[in-house]
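As you look at this complex, bear in mind that one protein chain is not there, while each of the others sits in place.
Chain IDs A, B and C follow the sequence of writing; residue 1 opens each chain.
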Amino acid sequence: MSGREPPEPELVVEIWRGRESGEFVPYRVARRENQTVLDVVSHVQRRIDPTLSYRFACRVGMCGSCAMTVNGIPRWTCRTRVDRVAGNGRVRIGPLRNMPVIRDLAVDMAPFFDKWQRATGRFVPSDADNRRTFARVPPGSRERQAADAGIECIGCGVCYAACDVVAWNSDYLGPAALNRVWTLVNDSRDGARREHLAAAAGDAGCHQCHSHQACMSYCPKGLNPTAAIAGLKRETVKSLLRGEL
Amino acid sequence: MTGRLEAWLYVAQRGSAFVLAPLVVVHLATMIYAIRGGLSAEEILSRTEDSAVWGSVYGLFVAAVAVHAPIGVRSIVREMTPWKGRSLDVAALLFCALIVVLGVRAVGALL
Amino acid sequence: MTDNTVAYRKTDILILGSGGAGLFAALHAHKAAPDLDITVAVKGLLGKCGCTRMVQGGYNVAIGTGDSVERHFMDTVEGGKWLNDQDLAWTLITTAIERIHELENELGCFFDRNADGSVHLKAFAGQTYDRTVHKGDLTGIEIINRLAEQTWARRIDRMEEHRAIALIPARDGGRISGVLLVDVRDGRFHFVQAKAVLLAAGGGPTMYRYHTPSGDKTCDGMAMALRAGLTLRDMEMVQFHPTGLIAGRDTRITGTIIEEGLRGAGGHLLNGNHERFMTSYDPRGERATRDIVSRAMFEEMRQGRTGPNDGLFITMRHLDRDLVRRQFKGMVERCADCGFDLAGGLVEVVPTAHYIMGGVVFDTSCRTSLEGLFAAGEDTGGVHGANRLGGNGVANSTVFGGIAGDTMGPWVEKSGAFADPDRSAIDAAVAHGLRPFAKPRGDLLDMRERLEDIMWDDAGIIRDPERLHRAREALSGLGEELAETGVATSDRAFNLTWHDWLNLDSLILVSRVIVEAALARENSRGAHFRDDFPEEGDLATSYFTTARLDGERIGVGTAPVEFSRVRPGETLIREEAETAAA
Partner (left out) sequence: MGGMKYAIASRNHPVYWAFVLHRASGLALAVFVPVHLYTLSLAVREAARFDAFLEWTENPLVKGGEALLVLLLAGHLAGGLRLLALEFLEWRDWQKSIVAITLGIAAACGLLFLMNAP
């Protein structure tokens, strides 16, 4: 038939269905220009199998909700083009590693954020009276630059999923939480440097890191938790030797 | 030692690594140098006997390894096997003692 | 088959939403009344959904030397085309100063600095002064991350991935008794009884074909408020951002923002024939205000001069590419991830629905007309009038969220009480929520797309009665269709398709309100443009629209704006008032 359009190019995706146990189920999805992995997952849920579960919110790499394991590598899916990962026309999508699976592609991120708290990943005001001005912090100062280097974390959990130490030691605070503590340690306005260092030096803290650098290799924001953790190792050792921990 | 066991272990492990680094370089160099033409017990002994320098070098080597290796093995076991906790720590200490005992005997024998 | 059991729990204060409004309310309520049980219930993960996180530009606050609250206020009211509730606007502007210091010094936001270490204030469109505090172009991430950390650190309960579906009145009426929610993860219903409830679900005009907000925002808060009998105001006022990305069919990223600063930095807009067109609409060209640029673009698109995906183009290629790459790093990377070269090529763009100025009528202490129900953030109306200044949005949610917390804490301690719920309201809401499980499977994506087309084509940037009437008809048909459409499974656990249905349910209702309000306003103000009434009308007799649900009908009305602080033609800025007098 001459009027027939050529068949749309297709992609075979295998998607994890189930919880901790389950299986990869293949789906055929139409290839589209500029399609992201999140678009593929959405396509399956919206047009093929309405029961597929996954999570997203902002769809532009700001909220860190949409991370999944794509062909064995943790990625933010809303900013990962299919072209980049579908070398052989096949894509396998699973939930993030190192977090309990709720269903299909959605994981429970509670342990990740609990550890953020256990690491004292929160600002503590230093000067209770000085609340009506902005502290003077030259942007070029060493501390500010160090704080800025790690501040744009979106809490996506990619680093946490990539890190084997997290897999081996379920108490390990993990790269994102430690990266946050390092930012605070460098924040000249923060009033709890000692507490931050003490938390980072705890028995599941920075010293458990073997510098695998998976965190920095896969962080979609290009942050470097490895360097942050190395910084914590140095500073905590200094405090330890001074008897301040 | 406060409750910060892991932090102290880290210090000890990295500290011993700092000590080991030059010693291993020396050890590697002598080894590569010494094996030219083959080894014999006599040769080894002639090189080491009554040398205070060699004695302290190997003594230090043994001490550093006795600190360094058990800590390393402990973390490997902790991470890759289900074995954790006190009993593992004791085992690591025993391993440390083993290295010290064998090391003292060996260094003593060489001198 | 369907399990309609409802789990019950209690909390003193229940907060719906974890954007700037919700989290600020939680922190302030906790501070004001540390002994109270406070619970934040949110559709997504706490702090990881909603639009506060997506704020790029920054936070408006009059702290620069030479700037003043009067100036910021006048900019806000003039930008709002005199429709603002002036007391709300005044509260916004004065409290923003307190809030920004709180954000920086207590919560730990680390805003950008000038070379001398003082806080950097940047220019934002539509303002007479540089007054926008920011953290790079990711201000929202900084604000929400810090708010979330502080919330986690306190005794504040979380109900994450719990979606509110109905505000439940007390059995004897007159006040709220709690909220019915669905636990997204297992699909079960929860009734949370509360002494005070904060509505902070953040509106969000996601019923338009192109839209910027995050996927979880579907006007649920406004829909629940309507069903609970509350009045919304200014609902015709939907702000469009001139440059949203188009990445092609079925791409989630379509509609998201291409930064405004690009036009400011000299970027050109081109139509489908690759010709510049802005200069023939406005002498300022691409640098004209949001509404003018959006309308000009819409007009070009209506004329059919479009690109391959029915959009127009933005280009920076006539500028220094390295400079563009450096200055707009985040944006260039984002485009590159979608396959576009922002620095050297053409990126297809389209105006995109960004913000609803309208919302629940509330007062300066965040009370609503329903006793025990408070509201803050993008769910509310009146602060911005007919248009919102860039940078006043996140100020609005954080300012009023904090005020809501300050009000609710002491209010609950003094006069709060648990009221027995109206069981029939719970039953009705459960039955409504379960409806799609009893209906044959339909194509919800197709319905969502039809909704987006109706709103985009007929109730969007340029409106006229004929189109609006067409939209009214189409929406009521779509509503009926939805009621007969099902989701083809009985499994409610993490069932996004069910939530797609619930989303559509909220969106269709609020879309109907937008259409009715747009029909009611017979002039053109701010974001609302009527082809048949292109003039702004008499400012001195300005009125705002109101809408409420009467049974199935939407009742619209108008009410005169009270110029409680300044009248059209006057100013509060001292120097200008003096020069005018001289």
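As a convention for this text, a residue touches a chain if its C-beta (ideal position, glycine included) is under 8 Å from a C-beta of that chain, and two chains touch if they have at least 3 such contacts.
Keep in mind that this is a model prediction, so the values were computed, not measured.
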| item | value |
| --- | --- |
| Visible contact partners (per top-of-document touch definition) of the missing chain | A, B |
| Which of A:W16, A:F56, A:W76 or A:F134 contacts the chain that the document leaves out | A:W16 |
| Selected residue (touches chain absent from view) among A:T69, A:T120 or A:N179 | A:T69 |
| Those residues of chain B which, in the complete complex, touch the missing chain | 14, 17-18, 20-21, 24-25, 27-28, 31-33, 35-42, 44-45, 62, 65, 69-70, 72-73, 76, 95, 98-99, 102-103, 105-106, 108-110 |
| Missing-partner contacts on chain A, residue numbers | 16, 18, 20-22, 24, 69, 71-74, 92, 94-95, 97-98, 101, 161-162, 164, 210-214, 217-218, 224, 226-227, 230-231, 233-234 |
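By definition in this document, only the chains that are shown with their structure count from here on.
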| item | value |
| --- | --- |
| Inter-chain centre distance, chain A versus chain B - centres from mean C-alpha coordinates, in Å | 39 |
| Chain A and chain C, separation of their C-alpha mean positions in angstrom | 27 |
| Distance from the mean Cα position of chain C to that of chain B, given in whole angstrom | 65 |
| Where chain B touches two or more other chains at once, by residue number | none |
| Footprint of chain A on chain B - complex, ascending | 2, 4-11, 14, 78-80 |
| Sites on chain A touched by chain B in the complex | 165, 168-169, 201-205, 207-208, 233, 236-237, 240-241, 245 |
| Residues of chain C that touch chain A when the two form their complex | 44-45, 47-50, 53-54, 101-102, 104-108, 110-119, 135-136, 138, 140-142, 145-146, 148-150, 152-153, 185, 214-216, 247-253, 256-257, 334, 337-339, 441, 444-445, 487-489, 491, 493-497, 500 |
